[in-house]
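Note that one protein chain of the assembly has been removed; the remaining protein chains are unaltered in position.
In this document, chain identifiers A, B and C correspond to the written order of the chains, with residue numbering beginning at 1 in each.
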Amino acid sequence: MLPALLTMVALAAAAGAAAALATRRSNEDKERLIDEIDALLPQTQCGRCTFSGCRPYAAALANGEANIDQCPPGGNATATALAKMLGHEPRPVDPRYGSVPARPLVAWIDESACIGCVKCIQACPVDAIVGASRFMHTVIAAQCTGCELCIPPCPVDCIVMRPAPA
Amino acid sequence: MTAPLPFATAPAPHVVAPSSVGRVMRQVLYALVPTVALHVVFFGPGLLIQIVLGVVTALAAEAAALRLRGKPLPPFLLDGSAIITAVLLALCLPPLAPWWLVVSGVAFAILLAKHLFGGLGANPFNPAMVGYAVLLVSFPARLLQWLPPNVAGFEPAALSFGETLTTIFTGMPPARFTWDAITSPTPLDALRTDLALGMTMGEAHANALFSAFGGRGWEWINLATLAGGGWLLALRIIRWQIPVAMLTALFVCASIMSAADPGEYAGPLFHLTSGASLLGAFFIATDPVSAATSGRGKLIYGAGIGVLTYVIRTWGGYPDGVAFAVLIMNLAVPLIDRYTIPRIYGHAR
Amino acid sequence: MAKPGVRGGLRLDAHKERSTAQALRAASPAKTLVLPLDQHAGAPAVPLIKPGERVLCGQPIAEPGGTVSAWLHSPASGTIAAIEPRPAPHRLGAPSLSIVVANDGRDERHAESARAAFDQLSPEQLRELIARGGIVGLGGAVFPTAAKLNSALRVQDLRLLINGAECEPYISCDDMLMRERARDIVFGARVLLHALTAQSCVVAIEDDTPQAAAALEAAIADAHDGRIQLRRVASIYPAGGERQLITAIFDVEVPSGALPADVNTVCLNVGTAAAVAHWIRDAQPLTSRIVTVTGDGVLEQRNLDVPLGTPLAALIYDCGGYTSRMSRLIMGGSMMGQSLPHDDMPVIKATNCIIAASALDLQPRAAEMPCIRCGNCSEVCPAVLLPQQLHWYAAARDLDALEMYGLADCIECGCCDYVCPSQIPLAECFRDMKPALNERLAARSSADAARARFEARTARLERIESEQLAALAKKRQELTKKSS
Partner (left out) sequence: MVALLMVLLSSVLVTTVVLAHMPQWRPFVAPTDIFGGARIIAIVCLVAVPVVALLGWLLARFVLAPWHLEYLRTPALVAIVLIVVPLLDVALRHRHAILPQQPGFALVMSTNTALLGIALITDLRGATFGVAILVAVGGAVALALLLLAFAALYERLQHADVPVVFREAPLALVTAGIMALAFMGFSGLIQE
């Protein structure tokens, strides 16, 4: 009886140790996972997912603190890709986080109304608006990610979203 | 100027080669004609009845499957692929095998091995070989009741066409014969039985079934198969890789083993000219749907079939191994295809 | 396996002798000429004239609308009838903004200022001059030549490849050009060598064009220019594809996604070289090109020197009109040419060939059957793709797999389509799938760019903040020092 007990206890202890080792995730592992998730995100930095940018959302996903359906700019393609990677059940983007645009939109500044306050330039997360104080501003359409972050700060409401030029 | 003339438009290219699936399949059928003809010469008209039974079953099963799947009948029924399946399976069965054997085999092949997987072009396994393997595993004894060749030195029980027909449909030989009187094992089967009895190769070869190369009669049938295969090669319906790789592998295996112990193992020529070696190499393994596609892939696929055929023939429980070898390599085809993707132009390896 | 070399391809019936039997002649002038502003690759040109203005033959009528764009010149003297959308062949009959010139038939020429011999100019001046000639690639891609030369100059040790391998069936305009204007081609090659400061030039032709080869050999010998040599390639379609030709001549492969310049090569069509010669030597801008009119659906099959903007209907009328068997109008060759819905469209810079095809020229397609994985398509694919796999995944719209199997490297040559026993329209299937794949690749690269800008911005903001904090701390320190 004793040898049997001893053998099984020893084996069980070893298995427990191995499992403990396996469940410990190193920091490097975590960074790598976050990078992989970040690579799937559209990089609009719009914050509609309730996180401050794409990478923070990726980090939250890696920690299991967010859902895969929180990225409207990425649309259902991104949601599916995230589900596939993280092993969640695929589902469409949750409308609570915003609607998925049918086609990509970019910001456009009505230059006749712009007063050159530079507030939108400060708001743009990807440096896609050019201009200087008291001169009118312009959105570089090719670099605009359509995050809409420049719209609320504008004091004269001269920024609108338009379909991206072909 | 008058109003512009309207012309019908069409996507490029505007000229394509005049080929079709039906044409490819028909040419394969033509290439089988010499084999079938010599088969009839040496083993009587039984094969023709088997082919008719098989083709009728194949077309009926194909039509039923197409109807069930809601596909249009004419293009698929006339493409000839089902007929090839039936003919190849009939060629593998003994000429006097009872009718339900070929019917169930072909039905199994068409319904289960072909249409279940999505029909023409989607079946991962060679349907004819699936049908044959099912029959071989289920009714091994029936499949070994072959006939003696119609050559000098034998007193073959010359069955008339009517007698052949009744034998196939009743499953009983004509009253004036017993099964033992009219049947004879195939050379491969005879050899394995004799070797199992402890005979050496030399003693086994003294059997009247054997000639210098392989089985008597079989050598001519195989020559016809070779000619048909050569014709397909010349027409570029099939490529050289699979037949050459398969026959080379078989030849090399047989050479090594018979050089090591000539008393125990049959020589390479015997292996090449007996059983379904040549039929397999040119007509069965080359079925494009279930074979590997790239050149290198075809070489691996063919060589795999050759080696497995030799192994199963020599050490396995069944006399011929082509069917099993083809099925096993069919299983490996998606894997082979995946690892033999050629390097795309402008991409680093 | 890793060794480069031309792979795949097809030997096709060339059908060229029909149109090369008769000598080149000028097309009869048309009454109205229609010049689409976007007939070259890149940004559309911007008109320089207004409707009603009088223009002279060779006068610039539109200027480049961007860095990659081209000048446009009036092919005839007359008045500008309109600037309006007209059906355009490169848009398959959809309207495109065009300048319409009413030809007055007087053929008054615009006077170009006298210019120095080309070797007196610096390469930069020469490239600028080439741009002003409105010269674009005449092989069919119509990429502005000057832009190509300028972008290639980021690479050292360039070599010039003049492409005379006209591999597609029916087209014979380059063959005719080489037979009759070989000297222009050689002169153009010398100009281009100077403009590129390149040291060697290969003129590549197919081995089934002996007359063109003889004419080019004589012209090269006359030029006494040791830098230029003639090379023959096997006439296997698509030998004249840019990448295939570079591999055949220089034995290197152009990496996927890269340009010929990345393997130190600038590849230009023989027609482009001849156009350069006409412009630099004779001060004639690109206002006309050689067009092959062929096919069983037109009475007279031949090559003509056609002013740009000539309506296709007028061109066909010039060749005797349609035969009663006419059924399909194709711009380009039989493998890659585009089928046009009607003939009320002009000849543009890209129009190398017009096939008025009858049922005798066309092979009716049989009903499409499922793929039987015969692998014929992958044997002929010059890009060494597996069309059977691409088709399988295209049907399932599996973009991951399409990317992995290299759809982006498909050159749409149609070889796979040609040999397919199941009669699957593979080339069309791949053309349809490419936009979706490109969109996805573009989205990925723009996301990467956005991430880089975002990270740069974040770093900049952090740096500014830390600098401000440091300045604040410094000030505070100074204040405390002062008070103490």
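Note that in this section a contact is a pair of C-beta atoms (placed from the backbone, for glycine too) under 8 Å apart; a residue touches a chain by one contact, two chains touch by 3 or more.
Keep in mind the model is a prediction, meaning the values are calculated, not measured.
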| item | value |
| --- | --- |
| Visible chains in contact with the missing one | A, B, C |
| Option from A:41, A:58 or A:81 whose C-beta touches the chain left out | A:81 |
| Absent-chain contact - pick from A:33, A:46, A:59 or A:106 | A:33 |
| Contacts of subunit A with the absent chain, listed as residue ranges | 3-4, 7-8, 11-12, 14-15, 18-19, 21-22, 25-26, 29-30, 32-33, 36, 40, 81, 83-89 |
| Absent chain, residues of subunit C that touch it | 370, 392-393, 395-396, 398, 400 |
| Missing-partner contacts on subunit B, residue numbers | 68-69, 112-113, 115-119, 122, 124-125, 130, 133-134, 137, 308, 311-312, 315-318, 321, 323-325, 327-328, 330-335, 337-338 |
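Here, only the chains that are shown with their structure count from here on.
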| item | value |
| --- | --- |
| Chain-level touch network, classified as line, ring, star, complete or other | line |
| Separation of mean Cα positions, subunit C and subunit A [Å, integer] | 41 |
| Centroid distance [mean C-alpha coordinates] between subunit B and subunit A, Å | 58 |
| Approximate Å spacing (C-alpha centroids) for the pair subunit B, subunit C | 51 |
| Subunit A-touching residues of subunit C, taken from the complex the two chains share | 443, 446-451, 453-454, 456-457 |
| Residue ranges of subunit C in contact with subunit B within the complex | 1-2, 7, 12, 92, 169, 243, 247, 253-258, 311, 313-314, 322, 326-330, 332, 334-344, 355, 357, 361-363, 365-367, 369-375, 378, 382-386, 388-389, 405-406, 409, 412, 414, 417-423, 425, 427-428, 431 |
| Residues of subunit A defined as touching subunit C within the complex | 38, 41-45, 53-54, 125-128, 142-143, 145 |
